[in-house]
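Below: the structure, in structure tokens.
Only a single protein chain was left out; the remaining protein chains are all shown in position.
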Amino acid sequence: MNSILPFIPVRASIQADKFEALFWYITIVCTLAGILVYGAMLYFCVRYRRVGPAELTPRILGSEKLEITWTIIPMIIFLTFFAGGVYVFNYAAHAPRDAMEVFVIGKQWMWKAQYPNGQRVIIGGNPVNMSDEERSSIGRLVLPVGRPVKLTLTSEDVIHDFGVPAFRSKIDVLPGRYSTAWYHPTRTGEYHIFCDQYCGTWHSLMVGKVAVVEQNEFDDWLAGFTPLQGSKNAVDGSLASEGRQLFLKLQCIKCHSGDVQGQAPVLEGLYGSRIPLDGGAFQDVDDSYIQESILQPRAKVARGWKPIMPSYEGQVTPEDLNALVAYIRSLQPNTTPNWTDRFPAPNGAPTERPQPKTSPEKKP
Amino acid sequence: MSTHTAASPVAAPPPPEPAPAEPNYLNVSYSIWSWLTTTDHKRIGILYLVSISVFFVVGGLAAGLVRLNLLTPTGAIMTEDAYNRTFTAHGVLMLFFFLIPAVPGVFGNFLIPMMIGAKDLAFPKLNLASWYVFMLGAMLAVWAVLAGGIDTGWTLYPPYSSRASTSNVIPGVMGVFIAGFSSIMTGLNIMVTIHKMRAPGMTWGRLPLFCWAMYATSLIQLLGTPVLAITLVLLMVERAAGVGIFDPAIGGDPLLFQHLFWFYSHPAVYIMIVPGMGVISECLTCFSRKNVFGYKAIAWSSMGIAVVGFLLWAHHMFVAGISFYSALLFSFLSMLVAVPSAIKVFNWTGTLYRGSISFQAPMLFSLGFVVLFTIGGLTGLLLATIGTDIHLHDTYFVVAHFHFVMVGGMVLGYFAALHFWWPKMTGRMYSDWWSRIASVVIIVGFFFTFIPQFIMGYHGLPRRYPNYPAEFQYLHVMSTAGSSILGIGYLIPAVYLTLSLFYGKKATGNPWSATGLEWQTPSPPTTFNFDYNPIVVCGPYEYAIGVDQLGRGLPKPPGTEDGTTPPSPDSPLNKETKVVG
Partner (left out) sequence: MSASTHSSVLKHHFDNLEQQHSAERLGMWMFLATEVLFFAGLFGAYTIYRIWFPEAFEVGSSFLNWKFATFNTFLLVTSSLTMTLAIRAARLGNQKALLWNLIITAILGTAFMVVKGFEYAEDFHESIVPGSLFGGHIKQDSIDRGIDTGKVQLFLVFYYVMTGIHGIHLIIGIGCVLWLVQQAYTAQIPPENYSTVEVVSLYWHLVDAIWLFIMPLLYLAGAGLKSVH
């Protein structure tokens, strides 16, 4: 990253292409005009420099024809700039109706995004003034490539500005009202998000990342399967984070802790692997195996573990199952939460408790 | 090319050199009290000169600290809080206490009565009051900046400034509010003076272009500043009483502040630049010994800028949440205001055509002005175009554009004026050689400082960022290196101008062989400027004929072989030089 900037900054949206065309049209025309004026000045300064005693100069008072010429011609040129600007701005100001909508909230000094399915991601900000949980959840604004996305933005405190240079877009984010911006990303990659409106001490750290990914990766991420957002925790509001809540609430965590010495296997990184079962068989850990293990835990017990896990048949809905699967799928090394009292076993939860500190128990 | 030319009559002989005035306005009395109670427009001009120089130094030091801090991507010398206070100090001091009063306060006061053949401004006491009011406001603002600082940026946007900021916002805003009245007083004084105090024969068509520029400037000061004043009052009420005027959390609308603020602060940039344009018109004609090309066009374009300048404030708000159609309208109007500026540049270039050009320091500063101002103006088009502004807004591109106009334009214009009228103000000549060196160093340093900022802005780096992505570092380092050259460039004039006061050769009444009425007095002038009633017989720039506005001939211009002034033996700085031209 510490290299020389490219001549033209990376263009990652249709608007960026339109911007560059207009920018270079204006720049080139202005450069030509500048060369014209500077050339004339330089020529006059050299050609008419004073060499001897001051000569009498011709009494030239002006020329109406020239005045009109250099009033009308610049005006026409400027109006072409204006027309180009209106064209680009018109494109930038009106999002297509089918655009996916993402809400963005700015506050001192943090950006948060909320997706249509309820997922919430912290997409940037200054880690210093965040809570521990927020800090471990700093991620990125993940957007699918080739699909219009509309951002609706508001602020919780002072005025901010949400700018993405790679998209050539920028919009002020005001408290008490909603502003909108939209992008049509054309190129995958990771780009800067800047707060462009001065907002206080940590203004310069109110920066984040936007990640443009392929549609299938985006779908996976929306489901919470991949930690694309870049943070350790499941994306807030995603299926996986719902599963995480259930995982705590149903006391799964009591046995399936992050501790390898616990009563049940650590589930981190389990999904997609192939594990040995009691009895010598092997099993691919996929959606259906996890579901089965929750509903009929003793059907296929992982080798080395006792079949002590109770059945959750009737305790979890199919939706809950999906969420739990998504969570287990998203678990990365060292991300299993600690056990917490916040979620005592709900009424009617399985009463068949694991015996504390007896032999290791079972169940994937 | 079809041009209006007129036959050149034979030049009249130059008038005899006026005897050095004894006493002149400087030595008529020496006590501090006589300076603090003076109503002499020239002395008040000097008071302004001294005070704004102090603010320029303080603001410049703040700029130096900002540049130093940007050497590394996480801030080289300061915390974020200190950085925010420093750039705010730079902005507030430079804008409200240097750029706005610079030319109107110093040269407007000093020159307008002399240029139109009057004894003083129309309201001398008001003029003195304006300086005191200015100093009161400045003291308050400087105190606010030094004792804890202000961290809102000079734009003072609420709700940050009214609710979130914990810094000295109220004293700072109060200082700006008070200084605004000084600006109104100066503008009012100059306008009335130009209307009512012109010497016989000084028709509107014979006014020097500097007077036209000051007239346009005063109009803006008069009509724009009160709107800023009331806006600042509302801001202070909101902050002090905790009531909602601009803060949406308790009822108000932050965009209203931006509208009111820019209604003044956009025209305010014309308060800063238009006087510079007036100075340039004077210098370019004098040093190319030419009648100005397109007098009417330049004069009316100043007025055009003043009027149209009031109609395009919201182009600072294209991405701030204004409606689509108002963005279109303000972009369109912004294109219109570019036209008069372009007209001026073309006319200045036309003035050089077939001239007899010499390159003393005022001329070099003026040429620098035209070059840098043109870049500043052209890049402004990219910001006035809505389609490009949505990317460039609030980036270093804006910073660079603004500095090209304000420093490249206005500060160079100020330096041109300082060098052009220094002999008249002090009665001393400064070192020709060093002044030329200084002008070149300043222009070169300026380029290195601000060209990298255009590139950074184009790549999207926001302004007011003490922390920035590492890929921008080499450009920031270049910019800081350039700013150190610029800083040295500013130091050189400080030295030779100060030395000139003690060692400089005595200036003649009309050292540049210029035509304006102000030159038809001794250097330095007497308290009442003219010991006769001047009667103006022709336009301001009759260099081709070789007569001043009183119809008398002109002395030999400097830089001609027999007109070159020999170096003063007692000055170490007055080196023998060959004329560049």
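Letters A and B name the chains as they come in the text, with residue numbers starting at 1 for each one.
Going forward, a contact is a pair of C-beta atoms (placed from the backbone, for glycine too) under 8 Å apart; a residue touches a chain by one contact, two chains touch by 3 or more.
Model, not experiment: these values are computed from the prediction.
Engineer: Taking the whole complex into account, name the chains on display that the unshown chain touches.
Structural biologist: Within the full complex, the chain left out of view touches B.
Engineer: Return the single residue from B:A129, B:L222, B:M303 or B:I451 that touches the missing chain.
Structural biologist: Answer from the full complex: B:L222 touches the omitted chain.
Engineer: If I consider the whole complex, including the chain that's not displayed, which of B:L188, B:A314 or B:A417 touches that chain?
Structural biologist: B:L188
Engineer: Consider the whole complex, including the chain that is not shown, and state which of B:P18, B:G64 or B:P124 touches that chain.
Structural biologist: From the options B:P18, B:G64 or B:P124, the contact with the absent chain belongs to B:P124.
Engineer: Per the definition of touch given earlier, which of B:I245, B:L312 or B:L333 contacts the omitted chain?
Structural biologist: Here the residue in touch with the unshown chain is B:I245.
Engineer: Under the stated touch rule, tell me which residues of subunit B contact the chain that is not displayed.
Structural biologist: Contact residues on subunit B toward the absent chain are 118-124, 126, 184, 188-189, 191-193, 195-197, 222-227, 229-231, 233-234, 237-238, 241-245, 250-253, 256, 260, 263, 528.
The rule we apply is simple: only the chains that are shown with their structure count from here on.
Engineer: How many Å are there between the centre of subunit A and the centre of subunit B, using C-alpha atoms for each centre?
Structural biologist: Centre separation, subunit A to subunit B: 45 Å.
Engineer: Quick one: which bits of subunit B touch subunit A in the complex? Just the residue numbers, please.
Structural biologist: On the subunit B side, the touching residues are 1-8, 11, 80-81, 84, 151-153, 155, 157, 159-160, 163-165, 247-249, 253-255, 288-291, 293-297, 318-321, 324, 327-328, 331-332, 335-336, 338-339, 342-343, 345-347, 349-350, 352-359, 367, 370-371, 374-375, 378-379, 381-382, 384-391, 393-395, 455, 458-475, 513, 542-546, 556-557, 559-563, 579-581.
Engineer: What does subunit A use to touch subunit B in their complex?
Structural biologist: Residues 1-5, 9, 18-19, 22-23, 26-27, 30, 33-34, 37-38, 40-41, 44-45, 48-63, 65-67, 70-71, 74-75, 78-79, 81-82, 84-90, 92-93, 108, 157-159, 161, 163, 165-166, 168-172, 174-177, 179, 192, 194-205, 207.
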